[in-house]
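Of the protein chains in this complex, all but one are displayed in their positions.
What follows is chain A.
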Amino acid sequence: MTGTLSTDTTSGPAWQYRTPRQSLLQWLGWFLLVVLTVFCWQLMNENTIWAFVSDAPDQAMDIGSRMFPPAWGYIGQLWEPLWDTINIATLGTLIGVAIAVPVAFLAASNTTPSTRFVRPLALLLIVTSRSINSLIWALLLVAIIGPGLLAGVIAIGLRSIGFVAKLLYEAIEEIDFNQVEAVRATGASGAQVIDYAIVPQILPAFWGISVFRWDINIRESTILGLVGAGGLGIQLSASLATLAWNQVAMIFVVILVTVVISEWVSARVRQAVI
């Protein structure tokens, strides 16, 4: 983006933010965006049955009325799956973080032992973990190690590796290198440089990222039961299957309260470490 100056006008030099070529490209970009929007709208309408859509408010009202009031007494059966859900999220986060920390150091360009070989491998691991949703990890793991909590914990753990490692390696790449140089100049070994110069600089980021991921994992683990990986999701799929809408509403209330509490905890922790 370089501006242009032209001196051929009579009223002194004129400065333009973009060259004519850049302006043209920009207009072309906007035009393509409009074309894409029109195309997508058409695609969406092709498979929509408008009779059903016009019916939607009535249907929503119907389900809404069946959901209300929530089955408050159902809470008795929810405590145990709720505990499972929290355990899945917490253990999964711990596993994810434990693996993500070394991966982040291997992936950060300023700490990796080899940019040619190890770094691409670590980045591949991060991308793989990030590109597959927890629910799909859980589907795979239920097939491999059978239904239950373990599948859920591992699914959450695998998904967390990429998230935590990516944010952490970016934090490592942004550290102040003068501090590293100063510690190295004292004759410190590699492990000591990490301990004294790098860890103190990334510690706030580390706690922030870990707690944030734990908070996300609480939300994600509530649905893992849908594919048989334990927790509240099992109860949810059972209630949905029997059309017990007031039980479904109760489960939503429990999930909402849990998520609010976990967000509060993560906000407090992030405040404390900065």
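Keep this in mind: a residue touches a chain if its C-beta (ideal position, glycine included) is under 8 Å from a C-beta of that chain, and two chains touch if they have at least 3 such contacts; residues count from 1.
Following the convention adopted for this analysis, contacts and distances are computed from a predicted model.
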item	value
Chain excluded from display, named as in UniProt, from "Phosphonates import ATP-binding protein PhnC", "Sodium:proton antiporter", "2-oxoacid:ferredoxin oxidoreductase subunit gamma" or "GntR family transcriptional regulator"	"Phosphonates import ATP-binding protein PhnC"
Candidates A:T37, A:Q192 or A:T242 - the one touching the absent chain	A:Q192
Residues from chain A at the interface with the omitted partner, ascending	176, 178-179, 181-189, 191-192, 195-197, 200-201, 203-204
